[in-house]
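Every protein chain but one is kept in place in this view of the complex.
So, chain A:
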Amino acid sequence: MTDVPFIQVEDVYFSRGDSDIFRGVNMTIPRGKVTAIMGPSGTGKTTLLKLIGGQLTPDRGRILIDGQDVHRLSRKALFTLRKRMGMLFQSGALFSDLDVFENVAFPLRVHTDLPDTMIRDLVLLKLQAVGLRGARHLTPAELSGGMARRVALARAVALDPELILYDEPFVGQDPISMGVLVQLIKRLNQALSLTSVVVSHDIKETLSIADYLYLIADGQVVAHGTPSSLEVNQDPRVSQFMHGEPDGPVPFHYPAETLYRDILGHDLAIKAG
């Protein structure tokens, strides 16, 4: 049973308005591992997480989590499935009307009948794991970005989920809190034998924790493999991204007419006019 992948993304198509975001994405995400989904900005990495979490519905194809088709579940069954998932949002998305303690206690209060004393102990343990036990009385507005993300992480693991989805966990972090987050994600995954999906474009940090990588661009998976195999991949699209080269298959310039025409054409038009 453990050999069955935890998440299967099968031939998913998704478009928003007139633009196609995914054109036939296939992925299998194994249990108990850290799988990273990488790609340039604007390729729909966050959209993919939202599809997995059931907030968006694909135009075609299906996504199975532990054998259940996410988008064929009733609203109630979907919410039940979500109790087994945690998600770390880019902004942290802490509830602004609750303090740090109550934010972490929130999933426990709504989904369990545990007595207050036990909830207190559990919350303090989770906060201890992210190093913020002392900050329990602060409100989200009083936290720095890095602290907010750590509180959000504590909240995401409050119910001991089987799967955690990380949406750009390293964006906008200073080197110290970046290091803390990398360590936390790695440690949590090992300690709780979670399945983790990390969406990111921070190559160094992601490579250091990922067991397996998917690289998406232009609505498709362009490469996948272990970090070491992708680093030596010769595909220009892969190597441009992995080595951070400014120009390549992904152009530096947004599509435009030539600079010559854009600048001189304007002058000529004025002269003629």
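Heads up, the rule we're going with is that a residue touches a chain if its C-beta (ideal position, glycine included) is under 8 Å from a C-beta of that chain, and two chains touch if they have at least 3 such contacts; residues count from 1.
By definition in this document, contacts and distances are computed from a predicted model.
Hidden from the displayed complex is a chain whose UniProt protein name, among "Xanthine dehydrogenase small subunit", "4Fe-4S ferredoxin-type domain-containing protein", "5-oxoprolinase/urea amidolyase family protein" or "Intermembrane phospholipid transport system permease protein MlaE", is "Intermembrane phospholipid transport system permease protein MlaE".
Taking the complete complex into account, A:Met87 is the one of A:Leu64, A:Met87 or A:Ala223 that touches the chain left out. From the options A:His111, A:Arg187 or A:His243, the residue with contact to the chain not on display is A:His111. Listed here are the chain A residues that touch the chain not shown: 53, 55, 75, 79-80, 82-83, 85-87, 89-91, 93-96, 106-107, 110-111, 152, 155.
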